[in-house]
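Omission of a single protein chain aside, the complex is shown with its protein chains in their original locations.
What follows is chain A.
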């Protein structure tokens, strides 16, 4: 359908639209118009992606300067490309529709980028299973110096697919159009060109040269964006990684001596370049870069590399010294935390390593590796980590903390020291994005409470909005169960969780729901530890046997192989009617990346509020930091974090309007957290349903399932939860009318005030006072 939002014509590739989609698009447009950031929450399965795409594409095409769109999805789901693939497929159907409707083909390219592992076509490399190995092998076949060497006549292997790419025009590697990963690989296979580099170069070309500032950046499924930011800058250093790093340094040294003998000029060239400063580093951030450097402040790029690490051998010695220092620091007997400045002071006292050279470590190492033309970069990963760590610790005074721990787990006897360099401030990593792009859109199905994100990420949002799901029938049923049938409170709170009553009541709850739910049930526990103890308790008391009668029982484990096998079995059992219950952990793999739509999840049961492990030092440090810097109270953050995970788990079960499911929250503490749930869940949760006992919940759920069992005519949704063109027009007219009314009222109010003033003045005149004085006073008043 085609419709207008304000003056912008939007082409929407479906004949019908959901009301919330329209609202979403309107808000998006406002944001982009005014050039700001926004945080939007829209329930999953209501066509978030397509509304986003159709609005932005319409926007792009309407504007002469054509702003680009960067769409990032599922920040944690590395290795699966389904989300992006889905988005690309949507985009393609949208473009088809536009062509059909407009009657001409628009100049448009849509490409997706994923890891090399997913795209590689090279006959032997693609067979590797580990993503890191694929990356390393690819680099060894495609790096610039390898090619140079080949030209010099050395016998080195090159990737044919990558080579063919160089023969094409750099800005026209692939014809215009929308390319899903499948299309891309197929096309590349025919043309014998590397799909990974095709996509990457095309994107880099556009993003870096043409636009930069005007880009619209979208983070989809961004509910954990702060954690991703933090993880990207946090580094864990273990004794093992230090050992590897020093071995790497040794290797580098031998390489350097070798190069000195053969080609000393090269090292000299590098030295000269470094004198000029790191400005070169900017250019060098090309595709065969060793690794992208951590966010360097701009001033660092202006400066020259300090003298004491300019020479390669000096730099290696410098690194070794630093590694040795780290090794001694790790020999601690009790854990403690330290801020970067205090770490640096101590470092200087002991080893005379200054702050400044430390800051250049990462760049210096990258440059060196490039000079040495190393191909087996995998071996130097540990060293790279150390160098990155050095740079970060010397660059940022606040927002980071060093935590030294002698034991891996509390109470272990074997010393296994590790150092956490924990990033505490999510804003640091995301700052360049907000600085560089004028419109950043953060969106997800569960991103409540919305105001938390701008605070944590340090930006100001133009619009923060949460949309509800307009439903013609209530197709999901959130319930909070706070007590067992025996009226005993159920909670996973630490002091009560192993109480036999609590465990038994949880068991009874699960048994009852296994009995009444068809097909699949998913259960989320707050932690592996609690899950294991509960399961073994249930085993003893015969609850598992009772459940077994109704459902297969499958358990998620930390091992990803086992978990995927369990998932596979779970899906089969749901498909062939046996029914299954999947016991998993709220922060595990299952809660984040796997959808339980339709028969795969008719009930989701959240046992306990999934709080983080609060004794963790890293978490404590982060809490302290946030309290001091952003004035977010510990309890607020913990509760926010727990509830967003809970919402994530609950949201897994509902994927679209014709889907239905029960969302059970089984903990006393949920009753007070109702307003922290996403709006669309909270609005479906009436006051009566927030403090139920097990048997009450069973009765409510039974009634719900009975309602859902009747087939539902799509026709009834029309006009309520689905709009066609007529409904949309009506809504727009209504909205306009409301606006006009508002304006009229304002005008009237204004006129009234004016009249009043007039009257006032007239009255004044009647009294015939000293007009001049009065007027002066009036003016003062006004």
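Please note the rule applied: a contact is a pair of C-beta atoms (placed from the backbone, for glycine too) under 8 Å apart; a residue touches a chain by one contact, two chains touch by 3 or more; residues count from 1.
The rule is short, and it goes like this: contacts and distances are computed from a predicted model.
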{"item": "Protein name as given in UniProt for the chain not displayed, \"LisH domain-containing protein\", \"Protoheme IX farnesyltransferase, mitochondrial\", \"General transcription and DNA repair factor IIH\" or \"SLAC1 homologue 1\"", "value": "\"General transcription and DNA repair factor IIH\""}
{"item": "Touching residue (missing chain; options A:129, A:167, A:549 or A:631)", "value": "A:549"}
{"item": "Touch criterion as defined above, residue of A:536, A:560, A:683 or A:752 at the omitted chain", "value": "A:752"}
{"item": "Among A:188, A:224 or A:517, residue touching the chain not depicted", "value": "A:517"}
{"item": "Contact residue for the chain not shown (choose from A:63, A:268, A:487 or A:575)", "value": "A:575"}
{"item": "Selected residue (touches chain absent from view) among A:264, A:720 or A:741", "value": "A:741"}
{"item": "Residues from chain A at the interface with the omitted partner, ascending", "value": "515-519, 549-551, 574-579, 598-599, 602, 702, 705-706, 708-711, 741, 748, 752, 756"}
